[in-house]
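Quick one: structure below, then a few questions.
The excerpt is restricted to a subset of chains, each kept in its original location.
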Amino acid sequence: MPQNLRRITLSDLARALGVEGAGDLSIAVVRAAHPAEAGPEDLAVAASPSYAEALKGGGARAALLWPGADWRALGLEAALFAPRPRYAMAALTQTFQHPPHAPEGVHPSAVVDPSASIGPGASIGPFVWIGPGARIGARARILAHASVGADARIGDDALLHAGVRVGERVRIGDRFIAQPNAVIGGDGFSFVTPEKGAVESARQTGAVAADALNTHHARIHSLGAVRIGDDVEIGAGSTVDRGTLTDTRIGSGTKIDNLVQIGHNVEIGENCLLCAQVGVAGSARIGDRAVLGGKVGVADHVRVGHDAVVAASSGVGSNVPPRAVVIGSPAIARDEWMRMMMAMRRLPRLIGRLGK
Amino acid sequence: MPQNLRRITLSDLARALGVEGAGDLSIAVVRAAHPAEAGPEDLAVAASPSYAEALKGGGARAALLWPGADWRALGLEAALFAPRPRYAMAALTQTFQHPPHAPEGVHPSAVVDPSASIGPGASIGPFVWIGPGARIGARARILAHASVGADARIGDDALLHAGVRVGERVRIGDRFIAQPNAVIGGDGFSFVTPEKGAVESARQTGAVAADALNTHHARIHSLGAVRIGDDVEIGAGSTVDRGTLTDTRIGSGTKIDNLVQIGHNVEIGENCLLCAQVGVAGSARIGDRAVLGGKVGVADHVRVGHDAVVAASSGVGSNVPPRAVVIGSPAIARDEWMRMMMAMRRLPRLIGRLGK
């Protein structure tokens, strides 16, 4: 399978990664590989002793190893050592990454509105549509079938993968990455009944009153857009809705995984991590550096504090303090949850003993 | 940023919204805005006293206020008063909405099969594909990259956002809205093992029998399509599967949020609300005006009654009576769930007292 191979000596690589080397650092490698799949031109990546067996079975001459590993005993001719191997992976995979096929210029099949502006060095792929008044920054790579709505603005060095939808008037900073079929700027889900409706009734009284049936929904239109900072990444198939009066906001450095839903008016801080299938309901606010595990749901208008960590599959129904670690549905402090879970597992025996 | 500004006097606006005005109603506004972001030409929207501070900090001369607010004390020159401010938002946002860029006519890059019919006044955007025999109603707006399969039918005044997929033979009523990348009419997920399989075994006996392994899956094809009533909206990235023999059905007035999954043969009544990331499994039936909160799952063949409300993150495994309010996984009546949750939080102390 053709690949763009970059040959680099271990000494150059050690310098690029800022790590120490040992053995024959004149060996050149073309790829980073799993220890079991690595050949003589590959750098095997073995970040912990659990990979020792795979290393011996593979064909690598050199490896990135865990601190203290005996590289000679592992049958290697050279090794790189990183104090934090996982962090070294960032620079290592950047060195050997496969940038997507994105030749500079506008593909003949693309349609760019005459009033749009495209920065220097950009690549506009097949069947891309750029709407009137849109502004795309320098060196942007917009892959096949992506669309950018009227008056949207995207900063420099963006990478929009195939099928990404950027809605009208959305504003995005520099170095933005959107994975395939992500949607930025759909309308918010906001409807209102003329009189008190079923949900209001259920919240206030715990029951749906006979005079509070949802016989009609009036649509509240989204006048706002979406505003996204620098260095943000949004995963495949994820959706970010526009705000009602103001913009939905995502802060710089925040990374969002696949199939995540961000509702209207939500504000997400900087450097957050939102794992796959998270859902954040309308007007919720997520502080800086918060981490939401996979499938976490956050109810509307709730606040999650700075540096909070919400465990996977949790349902956050009330505010989470800064730096708290919460879990469960409804989410509570992790320590209390663990005591509760342990108690629950003992419960059947207890009830058996006490009778019903 | 260019916007289509519509200048309207407060007296005209009061009439359009059906609300009362006070102060200088000859003031004209061009936008509805958050109190903190509103300038002298904006109508600030302050639906409750919690916005009072923001109002004072902003630059609005006029605002839509909560009932009884002292508009002069808030530094305003005029005010509109709505008995139910949230309901007034529907007409207000309609007045100031930004309709998407959708010039009448067929974009030169679009491909419309010669046997398809397009209603008068429709807008067919860049790279849109309309298949053979498809019929699109009057004034439809079909934005970039959307596709409409063979023999599909879409009523008048539809709005399909970018990348929407309408499958073959799907039938949709009037005033339909689909947000970007929604999929109507994928095949149902329906497979069968030649002999009793793992799931049947687990359901019947609680264990997977050694002779009930899923060694082969035969595909049950979807012969049906999807039938959707009038005034339905479907969110970004949501998916609605076709039925096996008959059509999957969504009733008039029902609104569906982003990343929602509707399985094959499902019947959803009228005027329901399905919030983001809801999943409704095959052959389930949802009554009229039911509300499913975010991330709710409904098991296959289950019935949810008219006007029922299912709280966010719940898993509905058995039928829900009309007008019931249920919560939890498995979902139970809200009152019982609250007693259970309170008991559970006391449980660790109780067990500590009683010993294990």
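By written order: A and B. Residues from 1 in each chain.
Just so it is clear, a residue touches a chain if its C-beta (ideal position, glycine included) is under 8 Å from a C-beta of that chain, and two chains touch if they have at least 3 such contacts.
A quick note: this is a predicted structure, and the numbers were derived from the prediction, not measured.
Taken over the full complex in this file rather than the chains on view, the one protein sequence occurs as 3 copies, with 2 of them shown.
The definition used in the following text is that only the chains that are shown with their structure count from here on.
Chain A maps onto chain B through a rotation of 120 degrees [Cα fit, steps of 5, range 0 to 180]. In terms of their C-alpha centroids, the spacing between chain A and chain B amounts to 24 Å. Those residues of chain B that touch chain A in the complex are listed here as 1-3, 31-34, 37, 45, 84, 86-87, 89-91, 93-94, 96-98, 100-101, 107, 109, 125-127, 144-145, 161-163, 177, 179-181, 233, 235-237, 253, 255, 257-259, 271-273, 275-277, 289, 291, 294-295, 307-309, 312-313, 323-325, 329, 334-335, 341, 344-345, 347-348, 350-351, 354, 356. Touching chain B in their complex are the following residues of chain A: 111, 127, 129, 131-133, 145, 147, 149-151, 153, 163, 165, 167-169, 171, 181, 183, 185-187, 189, 191-195, 198-199, 202, 206-208, 210, 213-223, 237-239, 241, 244-246, 259, 261, 263, 277, 279, 281, 295, 297, 299, 315, 317, 329-330, 332, 336, 339-340, 342-344, 346-347, 349-350, 354.
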